[in-house]
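Here's a slice of the assembly, chains where they normally sit.
Chain IDs A, B, C and D follow the sequence of writing; residue 1 opens each chain.
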Amino acid sequence: MRRVLRPLQWVWLLVVVLLVWELLTRTVTRSLFVPPVSEILRTFGDSWFAATPSTLFLSEEFRTNVLPSIGRIAAGYAIASVAGICGGILLGVWRPAGAFFNPLIRLGMSVPVTALLPLAIVVFGITNSMNVFLIALGCLWPILINAYDGARGIDGTMTLTARSMQLSRRRYFLNVLLPGASPAIVAGMRVSVGTAMVLMVVSELYAATSGLGYYLTQQQRLFRFPQLWSAILLIALIGILANAAFAALERSALRWHHAARGESR
Amino acid sequence: MTATIGGEKSMTSAVLEVAGLGKSYRSRAGDVPAVRSITFDVRPGEFVSVVGPSGCGKTTLMMCIAGLLPLTTGAVTFRGTPLDRPRDGVAVVFQDYSRSLFPWLTVAKNVALPLKDRKVPREQVRSRVAHALEMVGLGHAADLHPWQLSGGMQQRVAIARGLVVEPEVLIMDEPFASVDAQTRTSLEDLLLRIWAETGTTVLFVTHDIDEAVYLSDRVVVLSQGPSVVVADIAIGLERPRDQVATKQTALFGELRGEVYGLVMASEKRTSLAGHTDQG
Amino acid sequence: DGGTDTASGPATIKVTSFGCEIWNTWAEAKGVFAKHDLKVELVKSTGGSAAVAAVLSGAADLGYVNGFSAINAYNTGFPIEIVAGANTNALPPAKPAQGVFVGTNSPLKTAKDLAGKTIAVNELNGLNQIVTSTWLKQNGVDVSGVRFVALPFSDQVPALLSGKVDAAQLGYSLLGDNNGKVRSLADPFATAGTVYIATYVASKAFVAKGDTASRFHDAMVETMAALGEPANTDESFALLSACNKVPADVLKAQPQNALSPSVDLTALNAMADQMVEQKILPKKPDLDAFVPGFARS
Amino acid sequence: MTTETPVRPVGAPTRVRRRRRPVPDWVLGAAGAVTLLVVWDLAVRTGAVSEDSLPYPAAMLARAGNLLVDREFLTQTGHTLWAWFASLALAGAVAVPLGLLMGYFATLYRPASTVVHAARSIPSTAFLPVAILMFGLGFQMKLALAIYAIFWPILLNAMYGVRDAEPQMLTAGRSMGWNRYRLLTRIVLPSAAPAIATGIRVASSIALIVVLSTELLGATTGIGTVITTYQQAQRPDFVYAGILLTGLLGVVVYYAFTFAERALLPWANAQRGGAR
C-alpha cells in the first residue's frame, strides 16, 4: 500500500492539472489554439511513433526533426562545457586574466544570443554548425561564470595544502581545482540545460531545414495546433529527461559535496 | 625548569634554524608587519610548541617556515639549506581538517596524494599509506570518504597524510583546535605515541597552554604581534606523559602558570576588549 | 474591441500592417478612409499566421494576410472571410516585381540548375515557397530534392552573397542597394496565374456586423484605382517615401506588384489547387463561403 | 581560528598575495575591452569577416552614440524596459508567495515540485508560435513568454530558500516560545530572502533576454524591433550598435540588482545563499 501511495504523493497534482486542462478545453473554453490534452496525446503518438521496428518505432517525422535537434543540443552543450570549464577555471586561478576578460564576459552574457543569429548565418551558413554555435555560445556563459566562481572559491587552506605537498600543475588541476570547482560547475551546467533547449528551438525557427524548432514553425504556419502542442510536449519530455539524467549524475558524482554539507538527499 | 628568555641559539646540530625571521604583509594601506624578528632553532627529534596571543603571527611564522610564504627579512634553514619553498623533508598539518582534506578523495587517496608526484612505486605507495593509516588507528577506514568520519578521525587522516612522506619535520598549526575536548585528549596522546615511534621533529602551534606544556620538550612564547620571542621554556616533565598523572604534578602546574603568565602579559588588550571588522 | 459604429464620428478599425503599404499611406493622406466613414489604426504584424491570430483574438479587425495563409486558415476551420484583395503578382507584360535571385557571377542560369540546391524564402510553406515550387515543377525540376530555407528577407541577400544559400526568392523592392550584386533567373510569379500575394481577412462576426467591412472594401477599391492613375504616381511614391524613408526615385525605379482590391474566385481556386498539389492541403476546400459578395470581382 | 580575529564571510574569495603591487582590475578590464575592439577591427580590415555583415567597431560605437540620443530608440527602450519590469513584477508577485507556501508546507512541496519541474522543462521559446497566435505580436505576448520563462526560477528559489532555513535557528526561535506564524515571519522569511533575491536577480536577466528575443523574432515594439528594422535596411553598424546597447542594458540591470541585494540583504554574503 505504502509503495503505491508514495509515488502518488508526488504526481497527484500534475494529474489534476492535466484533468482540469482537459475539462476546460472540452467544455467551457473551446480555444482554437489550445486543444484538449487527450487530443495532444493522440497526435503525440501519431506524430512521433510508428509501428516499424526497423526504425526503433520512431516515425519519419521523429527521425528527420527530433534527432537533428538532439544532436545539435548535445554538440553545442559539449563544446560549451569543455570551453566553459577550462576557460572558467583558468580565469579563476589566474587573476589578471579574470580581470581582463570580466567586462567582456559580463557583456557577452547580457547580449541575447538571438541577436547574433544573422551573424551566425553569415559565418556558418545554413548548417548544423550555425545551430550548434548558437547553443554553445548561450550555454557557455553560465558554465564559464560558475567555473570561474568555483575555482576562486576553493578554500585557501586546500590550495596551501596542495602547495605544501608540492603537487605538479597537472595533478593540482585534476585533483584539486577541477573537483573543488565541480559543485559550482555542475550548477552552471544544469542551468545551461535549460538554455540549450531554449536556443535549440530559437535557432531552428529560422534558417533550418530540420529540427523541432523548424517543425514548430511549420505547424504554426499551417495552423496545426495538435501537432504544435505535441511538439511542445516532446520538448518538455526531452527537458525532463535531460534534467533527470543530470540529477542522477549529480547525485553520484557530487555525493561528497552533498554529504559534506550534511544534506539528506 | 629552565627558561631562556629571548630564545638564545644553542647547538649547531639544529634541524631547523629560524634566524631573525620577519614578515610584513602588503596591503593597500601599506606594509603591515605580522612578525617582527624571530629567532629560535629546533633540534632533531624535538617536540617544540609555539604559543602566543591571538593574531601575533604564529600562522604566519609556520607558513614561512614551511616555505609557503616568502620572508621579508631573516632566514630559515633546514639542515643547513635555506627553506624558501616547500621541501620534501617538511610536512604540514593544518588546523581545519574540513578544509585541508579533499572531500572528493577517499581517505587512502588523500593520504597517498603527497606521494603522487614523487615517483614512488605504486606498491610502495600502497604499503606506506596503509602503514600511515595504521599508525593513526584508521586502517579500517581507507576506503571511506572524509565526510564519513568524525572530526577527530578526519584530523587523524590529516596527520597520516603528514606522516606518509616520512618527514624530518612535521609542522602542525593548531591541529586540534576544531575537535572537541575529549577527542583532543586522545589525539594528543596519539601524537605523542607516533612522535616517540617515528622520531620525527614536531613544531606545534597551539592556543591551549595546557596542551603546549603537556606535549612539548620546549615551549616558545611569542609576544603580541608584530611578534618576537618572549621566552623559550624547557619543559622538564617526565616522559611518557599521562593525561591524569602528568597534569596532577606540581611541575605541570608551575609550568602552566608560568606560560600562562607570559602569554597574558604579552597580550596588551585582553581578548574581551574585542575589535570588530566591518564590511 | 474596434469596429464599433458609434453614433457620432467614423468607425475605428484596427488593420494589421507589414510596414508601409502604399495604399494605406495614400488613403490616409487623401482622406479616402474618412470619406468612407472609417478611422484606420494600423497594427504591426510580421507574418500571415500572426495576422490571422490577431483577427481571431480580436487584437485586430482586419488582417493583412497572404492568400495561401488565408486559404490555409479557412481550411483549418477558422471563421474568417476575405473582405478585400490587396496586391497580386505583376503578370507579363508588366515588368517582373519578383525574382529568383543568384549572385551576379553565379554559374546558375536556369530553373533546371536549381535541382538539389538551397533556396532561401521568407517562410516555410508560405507563398514564396509555393510559387517557386510550382515554377520549378513547370520547368521539370524534382522539388523534393530542393532545400528551402526560411530566412528573414533582410538576411537573404547577405546569405546569398556569402554563398550560404544558392538562390533566394524575394521581391526587387527588398533587395536594398544590392541590385548590382545579384541577378534574377526568372520571376516565378510570371507563370503562376493571378496569385493573391496579400488579402485582408476579417472574422465572420465582424463581416456580419454592420457594413464596416464592405466600406473598407470600397475604400480599397477607390484607393487602388487612384494609385493606378499614372498621374498620381509621383505623389504616391513621395508619400510612401515619407513613410518608409526610401528615396522616392529608388521606389519609382522598382517594379511594383499589381493591385486587385476585389477577389477573383477562379484565381483563388487555382491557388488552392496548387496547395493540394504540393500536399499542403489534403483536399481542396469549398471557397464559396470564404469571400462575401461585396468583395468579389 | 583566532580569538578575536574577525570572521571572514563565508564565500569571500581568499586572495593570493603577491610581491608586486597588482595592476588594478579595472585597468585590466579596460585593456580587455580595447583588445576586443582591436581584434574586431583587424578582422574586418583584413576581410576575414565582410564589412557587409560586421561593421567596423568605430562605426558601431559612433552609431551607438547616435542611438543614445535618438528619440525613437529611447522610446522603444522604454517599451522593452516596461515589458521587462511588468513581467518581473507580475511573476514575482505570484511566484514568491507561492514558493514560500510550497516550501513551508511539506504536503504541498512534493506534488508541486513535480508540476514545477515538468513546467520548467519546456523552454519558453517553444511557446513562441502558440503565444503569437494566442496573444498577437504586442505587449501581451512578450509578457506571457517572459513570465513563463522566469516564473519557475523565482518559484524554485523561494521554495528552496524556505527549505534551507537553518534548523538550529528554528530551535532557537522555539526556545523563545514562538509559534508557527512567528517562526515563518521572523526566521523562515529572512533566511529565504537571499535565495529569493538570487532568484529574482537571475530572473531579471532571463526576462530581459526573453523580451529582447521576442522582439527580434516578431514582437512589434521594443529595442529588438529597432534592431530588426536596421537589419532589414542592411545597416549592420546600427544593428551591432543596438546589440551592444542591449548588452550594456543587461549589464546595468545585473549590477543594479547585485547592488540592491548587497544594500538590502547585507547578511546574504555572510550566509550560504540558496542559489541553484
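Here is the rule we use: contacts are C-beta pairs under 8 Å (C-beta built on N, C-alpha and C of every residue); 3 or more make two chains touch, one makes a residue touch a chain.
Note that the coordinates shown come from a computational prediction; the quantities given were computed from them, not determined experimentally.
Asks: Express the subunit copy numbers of the entire complex in terms of the labels on the chains shown.
Replies: A x1, B x2, C x1, D x1
Keep in mind that, in the parts below, only the chains that are shown with their structure count from here on.
Asks: Could you work out how far the Cα centre of chain A sits from that of chain C, in whole Å?
Replies: Once rounded, the distance between the two centres reads 39 Å.
Asks: Counting in whole Å, what is the centre-to-centre distance of chain A and chain B, each centre being its mean C-alpha position?
Replies: About 49 Å, centre to centre.
Asks: Out of chain A, which residues touch more than one other chain, so two or more?
Replies: 33, 118, 122, 155, 205, 217, 220
Asks: Which positions in chain B touch two or more other chains at once?
Replies: none
Asks: Going by the contact rule at the top, pick out the chain A residues touching chain D in the complex.
Replies: That would be residues 9-14, 17, 31, 33-34, 95-96, 99-104, 106-119, 122-123, 152-153, 155-156, 159, 187, 190, 194, 197-202, 205, 212-213, 216-217, 219-220, 225, 228-229, 231-232, 235-240, 242-243 of chain A.
Asks: Would you mind writing out the residues of chain C in touch with chain D in their complex?
Replies: 43-47, 49-50, 52-54, 57, 59-60, 152-155, 157-158, 161-162, 176-178
Asks: Which bits of chain D are touching chain A when the two form their complex?
Replies: Its residues touching chain A are 11, 13-16, 22-23, 25-26, 28-33, 35-36, 49-50, 53-54, 110-115, 117-118, 120-130, 132-134, 149, 205, 208-209, 212-213, 216-217, 224, 227, 231, 239, 242-244, 246-251, 253-254, 275-276.
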